[in-house]
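Read through the structure below, which is laid out as structure tokens, and then see the notes.
Yeah, one chain of the complex is gone here, protein chain that is, but the others are all in their spots.
Residue numbering begins at 1 within each chain, and the chains themselves are lettered A, B and C in the order written.
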Amino acid sequence: MATIISNRRVAEGIYVMHAEGHFEAKQGQFFMVRGWDGYPLLSRPLSVYDQDERGVKFLYKVAGEGTRMLSRMQAGDDVTLLGPLGNGFPAAKGRTALIGGGIGIAPLFYAARHLEQADLYLGYSVEVYEEHEFRSLGHPVEIDLGGIVLDRVNFDDYDTLFICGPEPMLRAAQIKSAMSSGRAKVYVSLENRMACGIGACLVCSVGCENGRKKACVDGPVFLAEEVVLA
Amino acid sequence: MATIISNRRVAEGIYVMHAEGHFEAKQGQFFMVRGWDGYPLLSRPLSVYDQDERGVKFLYKVAGEGTRMLSRMQAGDDVTLLGPLGNGFPAAKGRTALIGGGIGIAPLFYAARHLEQADLYLGYSVEVYEEHEFRSLGHPVEIDLGGIVLDRVNFDDYDTLFICGPEPMLRAAQIKSAMSSGRAKVYVSLENRMACGIGACLVCSVGCENGRKKACVDGPVFLAEEVVLA
Amino acid sequence: MIDITLDTACRIGDVTFKNPIVMASGTFGFGKEYGKLYDLSKLGGISGKGVTLHPRPGNPGIRVYETPSGMLNSVGLENPGVQAFLDEECAFWETLDTVRIVNLGGGTVQDYVEGARLIDEDSQKRNREGRQAVDLIELNISCPNVKAGGMAYGIKTCIAREVVREVRAATTLPLMVKLSPNAEDIADMARMCEEEGAEAVSLINTLSGMKIDVRKRRSVFENLYAGLSGPAVKPIALRMVHQVCQRVSIPVVGMGGISSAEDVIEFIMAGAEAVQVGTYNFVNWQAGAELADGVERFMLAEGIQSLSEIRGIL
Partner (left out) sequence: MIDITLDTACRIGDVTFKNPIVMASGTFGFGKEYGKLYDLSKLGGISGKGVTLHPRPGNPGIRVYETPSGMLNSVGLENPGVQAFLDEECAFWETLDTVRIVNLGGGTVQDYVEGARLIDEDSQKRNREGRQAVDLIELNISCPNVKAGGMAYGIKTCIAREVVREVRAATTLPLMVKLSPNAEDIADMARMCEEEGAEAVSLINTLSGMKIDVRKRRSVFENLYAGLSGPAVKPIALRMVHQVCQRVSIPVVGMGGISSAEDVIEFIMAGAEAVQVGTYNFVNWQAGAELADGVERFMLAEGIQSLSEIRGIL
């Protein structure tokens, strides 16, 4: 059980929750989160948006019942967290860009904060949020509103790319990667549906070149060329 | 949808909710209440504790999941009300006493407020609440804490008795009534489990001398001698 | 501006429902109560509280218990009997602008047949006077078969066949058979109904379930088991409706846990002609009216002009 320090709305349907605790999460990891007893049934996976001495932060979008319930919670309420979970981002080598689409920007903040150099590409569909926070990191930040953020990135300019976003964007990134020179190692963070979050149930399975992997423990970060997206 | 004006804790696990709206509820009637969408499934029946120009009040005890959720609601939140429902208390004739056990005192306040004369007997198990409110009505109020409130009442002193409380208390009242002179007309308010609340589903059925009746529309108030308690 | 006329009509034999939303038996009384809350002519139809030849007091003891996203009920077919229904409720039904379905239960084949005959005779009498109160009989075969040791007709196809055949012969009204999910093979059961000349099947009735009071150390229900309904059962109901639709070509009316317009569309995509809505009436007192509107909104949003475009698409 973690106590909520704050839970504030940062844009229409977008919230940042700060929950107390000492976690030692790595960049790109996630937690299984629940703010209720039995209903809804499953916990919700949320990426680490940031981490400080007081606890961990999540940047989340109200997508359905579970996130709606999270959004209604208040400072002082208790939330149940299991984590940190997952492999997280690998060490970035050479010139690095972080590309996020929609709420997929969430894991990029904490990752960028730990990188000496990183170009940030943030794609929003209707409203820009957390821009100030991202800019405060001191990295170049390019914002796209309503367009296709991937179009702004020349993959061949980079050695490492971390990409997070909806599945169509990840598929596009795979294609773009395949058509590029191959200079960049391209990593994608998947958002498969999960139940246990710890590798015990196999519902989050990802088809990979060499057999099936579990998004929750072998991922959520995979080499783009390795995964088969549906 | 009714907006909550206030929802305050008056004792351990006991709350008073004030919800906005113009309802014209009669004494002893109830509402089907829900403060959530789909879960839990059924609405919760709550008696009218009081009614004023601004809306209706409920005095309720946290008994399980539904009432726990109600207790967490705040001023400004919306609650869904269907009602007023049920027959309510009949007109009281002659000397009248209102007897409540536990949260069964809820419907007595509004009833007492409309009676010229009424002796109030309120039975609590661990903590007395709303005593000031009941006393402010100007009727004699006898409080029992941890005992058997029925023992304080001589049925033969009255012409009309309204009794509300847990089923064992209602059964005891039936016996006491049968052993009395028969001067008093004894009414009990039942708390059968309900689904529709309006007479359409028959799950609240009460065995009565002349066949089955529906607690939600033919009750919740019945003549004690008429109903067969399980 | 393009003017779109949505076609939400559904058909069972010669009976036309203006939309696929039918209120399920036992959850809607005979319509009067909900009729005070909204206009019943918004509905495709109503299936009345189940009636039996003889009046029944129903089950004693607790009759309802809430379960996670569901409810168990043990009403036990409390009803005033077919004759009282015809005498007391049908005058109201005559006034309704929606399809009126009598849900008929029984204990022996003879009871079922006798009940159907009474309804049929009443219907013919009214017809001669230019009136009509009943459009369809829904035969509830989940009732215990007195002869077969109390096992419900709804479980074994061979036992159910007799009652379907005899009732089919006893009435000229269109016949819909309501199937139990406790059936050994529900698709087989549906096929039998088609073979015996039923105009339609409806499913699912409640699933047999149990709840024990661990402190009292006994079942919550005097009848030991009770019937589970509500959102909890929807995935099972939808699968069964889909299975049945693969086996029969008569119209299938789907139900079980429906609580949104999307749920309605799921059943139609699984092949249902129309749906019934039960437990959701207790959750949303405007259920019927809102679902009817919701289906239209979904059709508009998805550019569907007629439900036939999506019916059985899976």
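Everything below uses one rule, namely that contacts are C-beta pairs under 8 Å (C-beta built on N, C-alpha and C of every residue); 3 or more make two chains touch, one makes a residue touch a chain.
Predicted, not measured: the structure shown is a model, and the values here were computed from it.
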* Could you please point out the chain C residues that touch the chain left off the display? => 67-70, 72, 184-185, 207-212, 214-215, 217-219, 224-226, 228, 230-236, 238-239, 242, 257, 262, 265-266, 269-270, 298, 302, 310, 313-314
* To do: Just the residue numbers, please: which parts of chain A touch the chain that's not shown?
  => 34, 38-43, 82, 193-205, 207, 211-212, 230
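To be clear about the criterion, only the chains that are shown with their structure count from here on.
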* Between chain A and chain B, what's the gap in Å when you average each chain's C-alpha atoms? -> 52
* **Gap in Å, rounded to a whole number, between the CA centres of chain C and chain B** => 35
* Asked: Residues of chain C that touch two or more other chains: which are they?
  -> 69
* Among the residues of chain A, pick out those that touch two or more other chains and give their numbers. => 39
